[in-house]
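As you look at this complex, bear in mind that one protein chain is not there, while each of the others sits in place.
Naming follows writing order (A and B), and every chain is counted from residue 1.
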Amino acid sequence: MELAMTVGLAVFQIAIVMGVVLLSVAYMTYAERKVLSFMQDRLGPMEVGPYGLLQPIADGLKLFFKEDIIPSSANKLIFAIAPIICLVPALIGFAVMPYNETYAAFGGEAGVISDLNVGLLYILAFASVGTYGVILAGWSSNSKYAMLGGLRCGAQIISYELALGLSIVGVLLLSGSLSLREITMAQDGGFWHWNILLQPVAFVTYVISAVAETNRLPFDMPEAESELVAGFFTEYTGMRFAFFFLAEYANMILVCCLASVLFLGGYEAPMEFLNFIPGFIWLAIKTWALLFFFIWIRGTFPRVRFDQLMKFGWKVLIPITLANILFTALGVYIYNN
Amino acid sequence: MNTATQVDTITVTINGETIEVPKGTRIIQAAQQLGVEIPTFCYHPRMLPNAACRICTVEVVKPMNKMFMACSTEMMDGMEVLTDSPRTLDDRRTNMDLLLTQHPLDCPVCDKGGECKLQDYSVKYGSSENPFETKRKDFPEDIRSTLLDFNSNRCILCGACIQVCTDIQKVDAIGFSKRGFITVVGAPMGEALDCEFCGQCMDVCPVGAITSRYSKYKFRPWQEASHQTTCTYCSCGCQYDLRSVDGEVSRVVPIEGVGPGEGSLCVKGHFGFHFMEDEERLTKPLVRRGDKLVEATWDEALTEAARGLMAAKTSGGGSALAGYVGGRLANEDIYLFSRLMRGVLESTNLDSTLRMGGINGVTAAYAATGQVGMMNSFDELRAADVTLLVGSDLTEEAPICGLAVKDTITRGEKPVLTVDSMRTEIMRLGSQRLVITPGSEVAVIKGLVKAVVDEGLIDEQVATRYPEAVAAIRDQLSGTYKEIETPTGLAKADIIEMAKAFAAGDKGVILAGPRVTGGLKGHSAFAMLIDLAFLTGNLSGNGGGVNALTVENNELGLALMGMAPELLPGGAPWSDSDARQQVADAWQCELPDFAGLPLVDQLEAMREGKIKAAYVLGTDPINALPSDMKAAASFGALDFLVVQELFLSETAKCANVVFPAQSYAEREGTFTNMEGRTQAIVKAMKAPGKARADWQIIMELSRELGGPLSYTSAEEIREDMAQLVPQFATLDETNADRAGGRQAALESYLDGAYVADMDYRYDLPAKLNEASSHEMHLYVGDSLFHSGVLSTHNWGLMKIDSVDTLVMNSREARKLKIREGDKVRLTSDQGSAVVPVKMDTRVQPGSLFFPKHALNRDVTNLAGTTISSATEGSAPLYKFVRVTLESVD
Partner (left out) sequence: MGLMRDIFMTELMGGMKLVFLQMFKPSCTLQYPHVKHNVPDGYRGLMSLLRYEDGSERCVGCSLCEAACPSNCIKVVSDEVPGQPLVRYAKEYYLDITRCVFCGFCTEACPVDALAMTKVYEASVYDRRELMFDKHKLYELGEAHLADGKAYLLAHNMDDGTLNPTEGLGDNRYEFPPVDLGEGVPVPTTVGLTREALEAEVAKS
């Protein structure tokens, strides 16, 4: 019975989280196109549904019904599973994401699918697995563009994962836990408790690294259109292509969610009196604000060169994050004593 | 040419550039030498300056400072001229303004638009504002003429058209009428223009005042593709520019200064460009299946033809085959046909339309002089001191050669002596004329030789240097003038007078037409003319000579290619075994050693079944020959007949296989004109359907027969031909060494040639005095507007002249109460024919003329053909017919 309830709770939460995430992914594409259009004095999608609201669904249907082409000289097995390797880690991260304060459901406590005490490590670990999907896709396509895209992606993600991980260390030092719920709860009681105020540098480095981590402009070297056609998924079509697409957007949401949790208090309201608004809404607002920021920089900055990207990662971001850890550690030590 | 250095030269300066020019050079000519363009509307290099348009004004600085007309001012020594000084340009602008006061702005609908001098010069020299009051003329456009439209509104009254008509064409068909602003150009008395329609007025018109009805609104100059090619009608071989729009011929444009005509064209060349597009053209090979000719593929037709010819050859050997060629085929075709017949099919029964008389000009000339073709070029005809024209209506048969003779009258004011049974145009223009009884040319010629000998008109040098030759000729002329006066109807004094006039000239040129070579004793008559030239010193390389005129455009090509049983390629006789061996070596084959049959004998052999198969190219013997030659029966008796034609001719209708050939505008090749110039034809349009070039067909047939012929282009064939006949080595050779050729001719003549057949030569035929119950003489010959049957497929020429009308003397017609258009019945021993009548003073009383090309064959069939002896070329004589004329009411 207890098992059934546990399973029921898990399934319920998974359904909710996945539903919301996938819907968000879909509408993220719409939002991106719309926002970019507005930034460029355009209208964006307008034809499918009112103001083009059904565009993501139409796109999804289109991709679903498109022919699935596997290049004859590709490594078929790897080619086939690469998109899945890419997508699954992007979605799996949401398992440890606390989306609300604890509430009762199915006779148990809900608010996060699984409150792992090493939640952050879990996310970082799976984020790295996603890189394999990209590299394998690039390699298995047996195409020079895809290959180059995959290699660039590997190099870029390894470089920036370091900076990303190091940016988080400051937060960990402050909260003293790897559980995302606990990190969130540590920021309880108004926005002045948020980590962003204590760790502004870490927040900036995290966001920059996150952009690079998700292969977004201005760091979208793996799929740089002008050089590599479509990068690692050049040879992909139909649903497999859609998987990469989903993975990219799911990753964006994931890193933004994580940024909200780590630096912006997660589902916590910025002010006490705003507590009547449910926590998941706050999380959504924060996440979407960050996603908007992603789109915004996409609309503003040109793509950097690959050597500039690497130089920035290794020579600027990592020293800064290391310095940040040092100062944070010092601060924490002095504060605690 | 060595006299050129003795001409006085003067030094003149144009735009600062100094040049030495012969005395008498005009400013415009000197400027052209320097490449300086002076605008002109009315100046024409072949005409005297008219100085009517006033646009060529230039500033002369030295020796006097004045404006001059560049076209008419002869330059003085040390003259300095400026052609684009401000003063000149100012004057030109004023002239342009004046010209444009009345010129309508209808360039968009004007056929001249795009190549109009007035347009070009307005842009170059005109102003954008005209200070004068402008008023558009509004004359009705005269389109009454069949061919030429006169738009007097556009006319700038430069007079070039009238001048070309008067000076070059010498027909005075158009002129100015009225005065002042209402001056118009047109036919006299405001009549509709009905002339020779040479179209030269249209060519020289700088604006669009004279335009062609046949090309009306069909082209824009910039849309046209241009192809320099050779005219395919008469033997003059004019060069012209065949223009086409989208592969359809739009018009023919003469090329100034190029070719035998130097830019003149006749009506046929100029407006007869429609036969290629005739819908009756054969487009696919036809093969006989039962009673019908059905369309077939080339493979089927070639196999069938090869099978038929081979069957005849296997059953009866080479002598069971015959070949007959027309004079409109290119040299390459004739050459290949000759090789096919003689080399591959081993037949010598090979004849051509030369047989109709042209052969006599060839064999007689070759026998006496060792050469074939005209002795004089057209340029030399123009430079002749005296011209004797015998038995040819030159302006109808070879109009451009006629222009050369007219040129001696206009420019040189030299005597032209004419002997003919018709009052031809040249006869009217010439200085002396002998109108003879039809068919008596040979007698007159003898009379002229006799007069020269008897009256002591023999050239002194000839008399002293070659007394034997003179004596030999003198021996033959012991008879009285009576035998000449009776058949010709001439008086002794007239003949002597003409002989005196001819002997008086320094450079005497003799032109013998088809009525000499194709008349009674044609061979002898031409030989006598050679004697005449010899006696008067015109065979000695002084620029004179004897020339046989040919009719079909490539008749000389036929002769040079040896297209007769008695000829070999190069013109040598078949009997010459050395020459035969040379040909056999060149072709790497054995030539059959039996002499072939001429056409008339071939026809008989066909009826007797000795000839089983025949191959006819580009001619229609069944239609051309009078019915008493039984051509239809002969060809009908054949087991197998192959015909290669443009149209489904009468002969083709009897054929077992008909090959569609390409016209001259659809292929490459060469024609040799009467002068001996070999000129190229080029591909200007796409052939209809699957028609192929004649040489290709012959080559492929030869391949089917296992023959060795294999060429990829006409050019390649020509190179091959040049080994045997050096004349084909070079194209457009105008100044072949004629002086040297004449020297060789004289040597050959003195080397015993003159004595051959001497007794026979001067023996007048008894047939001359043959009495007949029919009192009228009918002559069936060529007319200006048509050339054989080919031109009857031209709707353009048919529109000008389509009705088969009998031409008779106006006065005689009046006497017989026959009016224009009335029908008359002609009766001869062979039958009768009914034809409408046209009046003309061209024909003398007692004579009648009927065009050879006429679709009405009844008149041709009136002829009772006599075949001349083998010495006289075995020619079928059927053009002179004795008939009785009666009015049909």
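Just so it is clear, contacts are C-beta pairs under 8 Å (C-beta built on N, C-alpha and C of every residue); 3 or more make two chains touch, one makes a residue touch a chain.
Please read these numbers as outputs of a predicted model, since none were measured by experiment.
S.K.: Of A:V7, A:L23 or A:M39, which sits in contact with the chain we cannot see?
M.R.: A:M39
S.K.: In the complete assembly, which of B:D8, B:D138, B:E413 or B:D751 touches the absent chain?
M.R.: Counting the whole complex, the residue in contact with the absent chain is B:D138.
S.K.: Please pick, from B:E20, B:D106 or B:E820, the residue that touches the omitted chain in the full complex.
M.R.: Of all options in B:E20, B:D106 or B:E820, contact with the hidden chain holds for B:D106.
S.K.: In the complete complex, the non-displayed chain touches which residues of chain A?
M.R.: 35, 37-43, 46, 296-297, 299-301
S.K.: Of the residues in chain B, which ones touch the absent chain?
M.R.: 104, 106-109, 113-114, 138-144, 149, 151, 153, 192, 216-218, 220, 222-223
Here is the rule we use: only the chains that are shown with their structure count from here on.
S.K.: When the centre of a chain is set as the mean of its C-alpha atoms, what distance in Å lies between chain A and chain B?
M.R.: Those two chain centres are 96 Å apart.
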